[in-house]
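Presented below is the structure to which this report refers.
Apart from one protein chain that is not included, each protein chain of the complex appears where it belongs.
Naming follows writing order (A and B), and every chain is counted from residue 1.
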Amino acid sequence: MVEQVRKLLEKRLGSAAELEDLRQSIIKKRDPNRTCISVCGGTGCRASGAEAVVDAFIDEIERRELQISVELKETGCHGFCERGPVVVIRPKRIFYQRVKPEDIPEIISETVLGGNIIERLLYEDPVTKEKITSEVDVPFYKKQTRTIFGANGEIDPTNIEDYIAIGGYSALSKVLFKMSPDKVVKEVKNSGLRGRGGGGFPTGKKWQSCRDAKGDAKYVICNADEGDPGSYQDRSLLEGNPHSVLEGMIIGAYAIGSHHGYIYVRNEYPLAVRHVRIAIEQAMDYGLLGEDILGSGFDFTVTINKGGGAFVCGESSALMTSLEGKIGEPKAKYVHMSEKGLWDNPSLLNNVKTWANVPLIINKGAKWYSQIGTAGSKGTMIFSLVGKINNTGLVEVPMGITLREMIYDIGGGIPNGKKFKAVQTGGPSGGCIPEKYLDTPVDFDELTKLGSMMGSGGMIVMDEDTCMVDIARYFIEFLKGESCGKCVPCREGLNRMSEVLGRITRGKGKQEDLKLLGDLAEVLKDGALCALGQTAANPTLTTLRYFEDEYIAHIDEKRCPAGVCRELIQYSIDPEKCEGCLRCFRECPTGSISGEKRQPHTINQGMCIKCGACYDICKFGAVIKR
Amino acid sequence: MDLVLDFPKVKAIVETYAEKVDSIIDSYADKKEQLISLLQDIQAEFNYLPQDVLIRISQRLDIPISQVFSVATFFRAFTLKPRGRHLLTVCLGTACHVRKGQRLVDKIERDYEIKPGETTEDMRFTLETVNCLGCCALGPVVVVDGKYESQMNAEKLDRVLKGYK
Partner (left out) sequence: MAKCWINGERWVEVKDAEGVDVVHLTVDDKEIAVSGGQTILEAVARMSGIGNIPALCYHPAVKPYGACRICTVEASEDGAKFKFVAACLYPVKEGLVVKTSTERVRKLRKGIIELLLARCPNVKKIQELAEEYGVEKPRFILGDQDCILCGLCVRACQEIIGKSAISMANRGIYREVAAPFYAYELSGDCIGCGDCAYVCPTGAIKMGPDGKPVLPRVKIPYAEIEAMMKKETVATS
């Protein structure tokens, strides 16, 4: 017991100098030329079998007794999720993708020991067919500016020393000993950082109002209730680099005079919770969190709270009421949360990505930071590029890059030769942007002008096979299920919008429905209590604005141009193309297909539920969708 | 409290597991604002929120039972009815929706006669849907008892579910 306590006290850093000494000693101990195998251990790659890959490496390294010369690191998300499990071998940064446990013995003997590249595991450029060896040359990464997310591939999130080795907590040290709280706030203001959670509110302004506010206690809160479907960048940042968020929070707490903070993580993110918990424990051990941080006299502790499965709790006032042990009902924000928030005390709430930007701004300075991005949107933004896109994953780009560059240069374009139709940004509060605006720069105000918004960084690409009316209906259904139910416009309005859109997608739309949708959208925008309700109509409004022809086809012609809305499509089999192979017959879940071997099959329309399974399985293109 | 309703009569929970229940509740003795975390612990332990445990929480932590009930019914993480032996969670986030995740839900509805939120009669499966698990590159995703199954289709689903009795 005494040994344990002594060990803990030994680790504890009591000054800025001790932190620097530790950093230098860690770096000295590490041989930069030692082979380091970093395996992506984010939830995405785990779902593809990354854990088995890690186990295979552990076994093989042990078998070959290579523990001294080879280091194995399970890191956070590398970002190129389409190609997981991802393995990067340093120092050359050889990039292997879609790695299976069976490949490991070969990787060890050929690449690690033999210095040879295994061609089949390399990334192949779909256009030039060139095989790319190094991570830095992979087109997906080339156009990105991975100032924050890049660290994910280098560190083991469960080992604080990795974070310290790459410069971690130096910003905190600078702030505690060389900057006054006012100076910190000024620096954040000058950087031009705007909230990365969706609102885009100037972060420095929020910090200032919280610093000026009076209250018995002040709180710092990290909003990790990432609820936008299709967004997982906050999760990956918490899983892969939790210390960057912690460091930001401690700096924020120092700036406003808070001594306690909360990290509110979504219930559905167990790995993120685990890694944040470990990070907090280790930071406490090292004296970087808790009492008398780095011997500065400043105290700050953090508690982790898990969400209960409610999207509305991502809204700041609802998040705070749920932290108070009540249901997640938003409040009117005529008096800002930064003045009266948690238990009516001044509360500084920021998104995960916003907190992660803070150490960078302190270390490199506001001037450096404000040179990245556009006039109105500074810095970089982390997006989740998903949907109908070749290179699905998490990308970090400077503000100002165009949508076209993101989707084609980084995303690799639309798969299967399909045509691009729209890109949806901002989650359920955002809108769908059509092709003619693809040269719009990614910027808070530019996206808002188009009727969408930046949001938390979700970017969902849609192609010609996506029905925009169905997408509007999808988002309304989602929000209807997540509405807290307090105010009439949102509770009743979303319900009725779902009724109207449901009618339209089932072929029972009426002429007046377009005006009705517009009226309901206005009630929501003007009358709803919180941002969930106020922005709920955006997907519908943008699809009405840019894809009105699809609505008209549904209403006037009872036709779904994209072939998605079930009641409006019909599957049939072309007898000339059908080879009678019985595949669709076996796939059909309701037994609506009949036919003998080598005889053309037919679909019984009365029993067909339009699931499309036959359409997908037919190798001869004999199933027709009308 | 003697209440008449169609919730499963489970007075047994508090009586049978009195020590366990009280130890969980008492760990929140001075933290009653962490009610949601407490309910999560109970849900993890018993697979649902037994009515008498909620009443016990209300008594021991001095929170009005109506508030505990309100919180228990507001959040999707909680269920007041017992769940099946295996939990099937189908992701219906936008990316999985675009990759036809709904079809998997339809299939389970047809094969097992349960809608999202319901449990099969033999208590084998409970079906839930969730709005985005964050594995969008691997959609459609189904989580069975915490294990992530990616790029699911009807055939794979049958194969996987066979293994869960």
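Here, contacts are C-beta pairs under 8 Å (C-beta built on N, C-alpha and C of every residue); 3 or more make two chains touch, one makes a residue touch a chain.
Predicted model only: the values in this text are computed from it and were never measured.
Across A:401, A:423, A:529 or A:614, the single residue that touches the chain missing here is A:529. In the complete assembly, the contact with the undisplayed chain comes from A:519, out of A:21, A:292 or A:519. The missing chain, though absent from the display, is touched by one residue of A:484, A:541 or A:617; that residue is A:484.
When you scan A:496, A:559, A:583 or A:625 for touch with the missing chain, the hit is A:496.
Within the complete assembly, residues 310, 312, 327, 331-332, 334-335, 480-489, 491-496, 499, 502-503, 506-508, 512, 516, 519-520, 522-523, 526-529, 567, 570, 605-606, 608, 610 of chain A touch the chain that is not shown. One chain is missing from the display, and on chain B it is touched by residues 1, 3-5, 7, 51, 64-70, 73-74, 80.
As a convention for this text, only the chains that are shown with their structure count from here on.
Work out the mean CA point of chain A and of chain B, and you get 25 Å between them. Contact residues of chain B toward chain A in the complex are 32-37, 39-40, 63, 67, 70-71, 74-78, 92-95, 97-98, 100, 103, 106-107, 110, 130-138, 141, 148-150, 154. Only residues 43-44, 46-48, 81-82, 84, 226-232, 235-236, 267-269, 305-311, 322-328, 384, 386-388, 392-393, 424, 458, 460, 462, 466, 474, 478, 481-482, 484, 587, 589-590, 609, 611-613 of chain A touch chain B when the two sit together in their complex.
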